[in-house]
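Left out: one protein chain. Kept in place: all the others.
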Amino acid sequence: MGYAAARGGLDAILAAEELMRAKRDGGASPPLEIGQLTERLNLAVDRVMGEAGLWAPDLAARALRQAEGDIIEAAHLLRAYRSTRPRLAAGLVTHADEIEILRRIVPAYRVPPGPQLLGRTLDYVGRLLDDGTPSGPAHRPATVGGNGQASHAQHRAAADTDGHGHSHGQGGDPGHPSAASSDGQAGKAAQQSPGRLLDLLRGQGMIRDRRRDDDPEPHDVTREPVRPGVPRSARLSVMARAETGALVNLWYRNVLGPDGYIHEITLGEVRHGRLPVRVTHPVTGQPVRLGSVRVTEVEAIEDLDGPDEDRGVFDVGYGLCLGHNERKAIAMANLDIAVERDGGQGALEQSVLMTTDGLDASGFLEHLKLPHYVTFRSMVDRKAAIRAAAERPAPDQPAAQHQAAAVSQ
Amino acid sequence: MRSQETSPPADPPPPVISADPPPPVISGHPAATPPDRPVPLPPERRAELLAASDEAGLVALADRCLEGAPGTRVSIEPTVGTIPFCVREPVVGERFVLADVLATHAEVEHRGQRGWAMRLGNARAAALAAAICDAELASGAGLAAEVDQLCRSTERRHQEKSAAEWAELSRTEVNFQELL
Partner (left out) sequence: MAAMAASERLSPGASQAAFRVLLDTLARPGRVLALPEPGPRPGPGIVPLALAVVGSPVAVIGDPDWQERICQATGASAAADTDASLVAVYGTADPATISRLRRGSALAPENGAKAGLACRRLHEGGPGEVTLELSGPGVPGTVRLGVDGAAPAVFGALREANALFPAGIDVWLVDDRGQVAGLPRSVRQAVI
């Protein structure tokens, strides 16, 4: 098996690219429009943004279309695009309490401050596949009990008002002007940005207080590499842009697996809503709200029961990610508190920091497809040499010469 | 797992006071009496409303503004870039960078004013148009009144949309009925 240095394949590569494009953009079905993706496959678009670490719904939809539905590939396109863009402004920090909810449940507590608002969710719906038959389950009229009647007309009218925070290219929403004078509006504002169960429990002294006196600059994971020992802000950033499956499975292994972690997690807040994005006006120095970003936020309340822990209190983990992605935010919150409790004893922090990024993992994995001809050839040669040496009765001069000849072939 | 809450809820917690700037309370509107003549929008509110205005209307208006006052110079070409979005989380109270947000920035010199605009997303034409309208409104001349109108109607449209959305969401609020 001789080896000769070779080059080539450019024509084949170009033809393969052309084939890809032809298959993706051709075919009998109509071309995919961006609105179809942002409206009908919005959860996939949200996932792409979350794993790219860039809020840009229309571009994420384009990336998803260009990547033929491959979420990690789409996130890769979006991150590559982001790397070509300059930073425009520092941006003012937004407090998580400013969220305007589209959905908010508190599994731990029946009557938290503010509403239990189911919002747009399938959590309680039976998983009946709409198989397209005219009399199938999806086509029966909607029935609503309890809170009031809902007619189809109302449903459709409501859907037209773009009521669920979709961005159709106009990402701006200017927020509300001066503080409302009417009670109704003030009440609505309190409902839309409800207080937290966390603060309720804190008021009762039930939360381990980890709040800091200082205000360290957040670690920018896009500019400085991440290694164990980085501050928590880096961990949160890494998880926020991690691959959804990686976080879910890491959590699952953590809970079920042999590492011996015992968790008793109850979820506090589970929220889907909008957070305002603000920059400083260059002339007046006052904040300008450019619009908002949709996020999912979770608080994971951990029952502290370790021998070295204060068992009279709870501790809390936090998860926040772009778009509507509850399983990611829940996994993130759980892992946040798990790493905190682990205190660096096990490998959990390393796993979270180093193995959950979708692009890092799949990039390394897929590089295996590149030609490894020389690598493999050298391994074959070594094996031949080992086998040849094993066949010799005892190592002596002629054998050494034979071995050398076999290796140098 | 407890089957029912063992203690009644405490009083609603006091509003969380964060050290960060609160949502902008910037409009000239006095609290109770509607004004006869609208108070001019402060620059930040102008920028917010132009950032949220519908692109088609904005571009059309900006074109007319340009016709009315030649000699406009683009000082910063519409640039698509990122803003690192930093959130202060409630558990420890520390800041972390959630993600980047894509935005477009443009600046013009128009009618002797510095027009500034920043819009979310990849929106070059809209950002440039918003910058022109920003300067027009700041100058008080030409089509300033129309730009002001566009801003007010954007504000109204947003309030209506917001109210409609909340009305729809409110129907999904859970009202428990205690079992006796």
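By written order: A and B. Residues from 1 in each chain.
Note that in this section a residue touches a chain if its C-beta (ideal position, glycine included) is under 8 Å from a C-beta of that chain, and two chains touch if they have at least 3 such contacts.
All figures in this text were calculated on a predicted structure; none of them were measured in a lab.
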| Which displayed chains does the hidden chain touch? | A, B
| remark: Out of A:A90, A:M206 or A:A347, the sole contact with the unshown chain comes from A:A90
| query | What subunit A residues would touch the chain not displayed? | reply | 86-90
| Where the missing chain touches subunit B, by residue | 73, 75-76, 107, 109, 112-114
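Assume only the chains that are shown with their structure count from here on.
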| task | Using mean C-alpha positions as chain centres, tell me how far subunit A is from subunit B in Å, no decimals. | result | 26
| query | For the complex, which residues does subunit B have touching subunit A? | reply | 5, 9-10, 12-13, 15-16, 18-21, 23-27, 29, 31-32, 42-45, 47-49, 51-55, 79-103, 105, 114, 116, 118-123, 154-155, 158-159, 161-162, 164-166, 168-176
| said: Applying the document's contact rule, which stretches of subunit A touch subunit B when the two form their complex? | reply: 49-50, 53-59, 82, 85-98, 102-103, 109-113, 115-120, 144, 146-148, 150, 158, 161-164, 167, 169-179, 181, 188, 192, 195-196, 198-200, 203-204, 210-212, 215-222, 232-234, 236-237, 240-241, 275-279, 281-284, 286-291, 293, 295, 299, 316-318, 320-322
